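Every protein chain but one is kept in place in this view of the complex.
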Amino acid sequence: MIFLTRRATFSASHYYWNESWPAEKNERVFGRCANRNGHGHNYTLEVTVAGEPDPVTGFVVDLKWLKGVMGREVLAAYDHKHLNLDVPEFKHSIPTTENIAIAAWKRLEPVVTAAGVARLSRIRVYETPEIFAEYRGEA
Amino acid sequence: MIFLTRRATFSASHYYWNESWPAEKNERVFGRCANRNGHGHNYTLEVTVAGEPDPVTGFVVDLKWLKGVMGREVLAAYDHKHLNLDVPEFKHSIPTTENIAIAAWKRLEPVVTAAGVARLSRIRVYETPEIFAEYRGEA
Amino acid sequence: MIFLTRRATFSASHYYWNESWPAEKNERVFGRCANRNGHGHNYTLEVTVAGEPDPVTGFVVDLKWLKGVMGREVLAAYDHKHLNLDVPEFKHSIPTTENIAIAAWKRLEPVVTAAGVARLSRIRVYETPEIFAEYRGEA
Amino acid sequence: MIFLTRRATFSASHYYWNESWPAEKNERVFGRCANRNGHGHNYTLEVTVAGEPDPVTGFVVDLKWLKGVMGREVLAAYDHKHLNLDVPEFKHSIPTTENIAIAAWKRLEPVVTAAGVARLSRIRVYETPEIFAEYRGEA
Amino acid sequence: MIFLTRRATFSASHYYWNESWPAEKNERVFGRCANRNGHGHNYTLEVTVAGEPDPVTGFVVDLKWLKGVMGREVLAAYDHKHLNLDVPEFKHSIPTTENIAIAAWKRLEPVVTAAGVARLSRIRVYETPEIFAEYRGEA
Partner (left out) sequence: MIFLTRRATFSASHYYWNESWPAEKNERVFGRCANRNGHGHNYTLEVTVAGEPDPVTGFVVDLKWLKGVMGREVLAAYDHKHLNLDVPEFKHSIPTTENIAIAAWKRLEPVVTAAGVARLSRIRVYETPEIFAEYRGEA
């Protein structure tokens, strides 16, 4: 089994705000992240698939294909966007690094699985070089 | 003469939009950057001062002081903010990397000069690791 | 389950020396690291906690809290210090990258566990970008 | 158990070409990588061993020894070489990042195991900072 | 005056060999770089243009345009190529980092100048993160 990883970056805005809380509680819990005008990051998305290298090509998956999948399924929706305002899954869920990792998994897992060559093994999302979240699916 | 540099990072949102143009022209010229909901970056601000090391301390400037100046004059205004909406100098000027470098110079130069120890030599602003603008003042 | 990681850096000195060995053996085994005046590194401490994102905040843990814990429990003791001379756990144990990772785990694990929100999953310590040690606890 | 990792870099050329396919199919499947004059990368090899720190030295393994093993077993064969033309295991196997990771494992595992101190736990090979493959051995 | 920089990467092979020297002298002078099968690098090309930000757009140059110029004039010729064998200017000139920087300048300068907006100020080529050459044109 080989674990093959490809990275890509996207630039997006977000804020942390819970609609059911008063402003004061949002500001106390979320601090500077509660600014409703938003702030932003250069995120790094790291996608790992697991499988056996094809004996003919030496590929677990074709990395050009994986780059295309990441572009169509995640970057087209997230890059140069405001995650809270432009992305459906964050209309009612706060776009923390943790939730972005889960959301990217949900976008990518069916497409990787449908290709029938390898399985999605791990998603990492870096909000900054100092902060990242990793999700490996349920179970 | 020694050139001493300190880096800091800030996370901010922006968009590119010229109010005097129709939406169609903004979208054609600025592409994905014209999304009015904004998008964001982890910016790196790199500040260089020039001077002679003090023979007693070995310092051109005290780097704790410089970190404080950068925090008070630039990061307090830009970090976790929407540059177009929250920062006065970008109300009528587009927050491109070029303009952010000039604006940071204008915020920092009087304070560095007033301290009378070294002169501000160079400002660099990285929008991503692949794109940066440098300003060295007029003349 | 989400694995959420935060990095921090600290600058410290150390040397490698076994008191029960003659100088010649220390120098043969530890080479340049046996210089008793010490040498130093910019270490990176990488702390990973595992848990479920809170459905209300989207947080596994509050990263401001985790930063505070890392600062109080590890950086306050290690940063700008000589590990052999200033840190109790290295009075009789050599501060190799391996032992620093275990020591940081012992400092952090009780505090993370006591908070009752997530469990400490992994500690990584980078001595340089080329050398790092990882500890996941016993069991 | 501690996982101790050391990185090293090597510069090498390669191309992707399956001798049993016509040129047209090689170019369609492998794209720009099918250029028979070759192209190249600065690869990073990341070797992780697992074991208990020696209570006397604090070492899982001596990192100078591990650096020597990596140099003799892998870098001497791969660095400043054309992987397809100069390296025996890629005469009939395509030097993808996946296959390089497996080949480096096969070169390193017997030597690490024979030393009897720690076991080889993981090999990572980065072709670029954006693409890497990881192998943990069979089973 | 603002100095605006964009980075891009390319992967290429090369070797160092002077046709007028015997093999023994090539090997003595160029060491491991004299391997005629070639070896390779992930190069980074860093292009800096100098000019005044347009008061309407805030751009010194449109970075999408600059990316396109770098792609058409340099990367199309160098990326996934063998510099000695595939690139005309290195048929009779050794593709050292120094010569690549000069060659990239010659490819880019006429196109940047013809656009009439900014002047080419500086080219940097990184062969590895540890080695780079910089060229600022003649005079």
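For clarity, chains are labelled A, B, C, D and E in written order, and residue numbers in each chain start from 1.
Convention: contacts are C-beta pairs under 8 Å (C-beta built on N, C-alpha and C of every residue); 3 or more make two chains touch, one makes a residue touch a chain.
Computed from a prediction, not measured in an experiment: that's the story for all the values here.
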Original post:
The chain left out here touches which displayed chains?
Top reply: B, C, E
**OP:** Name, in rising order, the residues on subunit E that touch the hidden chain in the full complex.
**Re:** 16, 18, 29-31, 93-99, 101-102, 129-136
Subject >> Absent-chain interface as seen on subunit B, which is shown >> reply: 1-8, 48, 53, 56-60, 62-64
Original post:
Of the residues in subunit C, which ones touch the absent chain?
Top reply: 9, 11-14, 32-33, 35, 37-42, 79-82, 85-86, 128
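In the analysis below, only the chains that are shown with their structure count from here on.
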Original post:
Can you tell me the least number of steps between subunit A and subunit E, where a step is a move to a chain it touches?
Top reply: 2
Original post:
Roughly how far is subunit D from subunit E, going centre to centre by Cα mean, in whole Å?
Top reply: 29
**OP:** Would you give the residues of subunit B that are in contact with at least 2 other chains, written as numbers and ranges?
**Re:** none
Original post:
In graph terms, with chains as vertices and touches as edges, which category applies: line, ring, star, complete, or other?
Top reply: other
Subject >> In contact (per the touch rule at the top): chain pairs >> reply: A-B, A-C, A-D, B-E, C-D, D-E
